[in-house]
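== subunit A ==
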Amino acid sequence: MISHAMPSQAPRPHADRGRPAARRAGEAAGRAPVLVVEGLAKSFTLHLKGGTRLPALAPLSFAVGAGECVALDGPSGAGKSSVLKMIYGSYRIDQGSVRLADGDDAAELAGADPRLVLRLRRERMAHVSQFLRVIPRVPALEVVAAPLRQQGADTAEARARAGALLARLNLPERLWGLPPATFSGGEQQRVNVARGFLAAKALLLLDEPTASLDAVNRAVVVDLIRERRRQGCAILGIFHDAETRAAVADRTVNVTGRPRDQTETT
Partner candidate 1 sequence: MSMPALTYNFAYLDEQTKRMIRRAILKAIAIPGYQVPFASREMPMPYGWGTGGVQVTAAILGADDVLKVIDQGADDTTNAVSIRAFFQATAGIATTTRTREASIIQTRHRLPETPLRDGQVVVYQVPIPEPLRFLEPRESETRRLHALEDYGLMHVKLYEDIARHGEIATTYAYPVEVEGRYVMDPSPIPKFDNPKLDRSPALQLFGAGREQRIYAVPPHSRVRSLDFEDHPFRVQRFVAPCALCGAADAYLDEVILDDAGGRMFVCSDTDHCATRREAGHVGEMGSPPLAPRDAPPPPLRRSDGVGGPTAADPLAAPTAEIAPPPTLPSPARGEGGPKAGVARHAEAGLRAPAGRNAP
Partner candidate 2 sequence: MTGDAPLLLAEGLGKDYGARIGCRAVDLSLHEGEVLAVVGESGSGKSTLLSLLSGAQAPSAGRVSYRRGDGVLADLALMPEAERRLLMRTDFGFVHQRAEDGLRMAVSAGGNVGERLMAAGRRHYGAIRAEAADFLARVEIDPARMDEDPRAFSGGMRQRLQIARNLVSRPRLVFMDEPTSGLDVSVQAKLLDLIRALVEELGLAVVIVTHDLAVARLLADRILVMRAGRVIEAGLCDQVLDDPQAPYTQLLVASVLTP
């Protein structure tokens, strides 16, 4: 019922290169995309500044399928982060529609009940924000393990898997028991990435996940993204670094509204 609105849904042979057969089969069967964004727009009204209206995003439509990685593009301030935040629910959706596949159905996120958004965050989507914002005084390992535990995983198992992921991201084990507030930017970023990637979700929202990482760790993140894609996860990201973007994204959606979204990568 929503597939007709997919500008990006047209099969593109070259985009399928390197994708698992399972995904292609899914698409062939006409499976609905994981995320469908239609006419999404945003402006902020600053009541403290005499009601100034600040446009943040011009109407935007796109979709992301399972196993696909889409990069958001556009100049600074064009609303790339706002798109991710509206999908995740940190910003209110003023106009347009965002639908996230949820079981056999799709959940509408515009005007959604907070409980629905909370459930979808728990079960269906993860957000790696630009800056790690976590509960103070909670050790890094617990921060990372939290999404798994919210899905009902056993504490010990969640910690073990969190530790494995942090190790893979080369975060020294001596830091695991410390709250991330004291970490460097790069260390915080890795905690943030680990937290977003630990639990299996249908949709991953990545806001500059490699911004403050060195080459080695950037490569780890690229690997992680590719792994997730192979597992069928839909990924929507902002990658400032062209090399990373080229390494992970199938295509780019420009948030300024120009349908220049068929840019090929890889």
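Convention: contacts are C-beta pairs under 8 Å (C-beta built on N, C-alpha and C of every residue); 3 or more make two chains touch, one makes a residue touch a chain; residues count from 1.
How were these candidates chosen? In short, all candidates are chains of the complex that A comes from, given by their letters.
Worth saying up front: this structure is predicted, and the values here are computed from it rather than measured.
Every candidate listed (1 or 2) is part of this complex; the one in touch with subunit A, counting any copy, is 2. Across the complex, subunit A meets candidate 2 through its residues 44-48, 85, 89-92, 114-115, 117-118, 135-138.
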